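What follows is a structure written as structure tokens; I'll ask about it next.
Removed from the display is one protein chain of the complex; every other protein chain stays in position.
And now, chain A:
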Amino acid sequence: MGKEECKTMLDALNKVTACYRHLVIALGSTSDSQNLREELKRTRKKAQELAVANRTKLTSLLKDKTISKEDRAEYERLWVLFSSSMELLEVDMKRSLEIGQDFPLKVPTRHLIQTGMTGSTTTVAARAMSVQNMKYEADSNIDTADLRDLQSEITQVSHMMEEMEMKVQVAPWAVEAKQEAGAELKSNMSVGNSSVGVISICEEEPKEEDGGGNRDAGFASICAVLVFFVIVIVALVLGYLVINMS
């Protein structure tokens, strides 16, 4: 059905947008920069393909006048999701252009900010591209060539968004959200497991993490104490019997 396809495509676009934002935040800092530029380029291209696909699908669905009211409301909601994703993507692309221009890679002494991030962003990009491993094959002047491409792509995206606004008459503020406040907590059941045991620099955090750790440690210690007492009682009883018998 059209709706399911739309939803899966929107999910994919959402994922790529999120990964793109992670990558742009790492730009200009000491994380892996040559590969980072290539990752940015690839993620961007993928985002654009998804965007075009989504747009054609949604415009065709919304132009259809023969759909029911609930369907139309649902498509409008998907439309708002799509346009918000595109806005975020456009903003991130513009920002990456500016930062990319400010921090060139091909100069004799690179001036990159020591932010403390040293790891690579390979895994994030792999998640965006839905591949297992990323292969890097770009040539060395990727930063300047890429920036020109980036400028043209930004104009493309802005045109696309303007066209979208013109063609489809959807009032974004009339859409009602399906999720209520705090919905993000329910969708992540496995959140707690990975963060227990983290001790970070920031002072507020250790209080929280230690609290979690202490609670678990408390249970374990209570069990250990109980077992110990049971063993002591058994030993006493046996000793008493031995003394009685002898």
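As a convention for this text, contacts are C-beta pairs under 8 Å (C-beta built on N, C-alpha and C of every residue); 3 or more make two chains touch, one makes a residue touch a chain; residues count from 1.
Operating definition for what follows: contacts and distances are computed from a predicted model.
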Note to self: According to UniProt, what is the chain that's been left out of this complex called? Choose from "Vang-like protein", "AP complex subunit sigma", "Regulator of G protein signaling 9a" or "Chloride channel protein".
What the structure shows: "Regulator of G protein signaling 9a"
Notebook entry, point to check: Which listed residue (A:Lys57, A:Arg72 or A:Arg127) would be found touching the missing chain in the intact complex?
Noted result: A:Arg127
Notebook entry, point to check: Looking at A:Lys15, A:Lys57 or A:Arg72, which residue reaches the missing chain?
Noted result: A:Lys15
Notebook entry, point to check: Of the residues A:Lys57, A:Arg72 or A:Arg95, which one touches the chain left out of the display?
Noted result: A:Arg95
Next item on the list: With the missing chain put back, which residues of chain A would touch it? List them for me.
Entry: 11, 14-15, 17-19, 21-22, 24-31, 77, 80-81, 84-85, 88, 91, 95, 98-99, 102-103, 109, 111-119, 121, 123-124, 126-128, 172-179, 181-185, 187-188, 191-192, 194-195, 198-204, 208
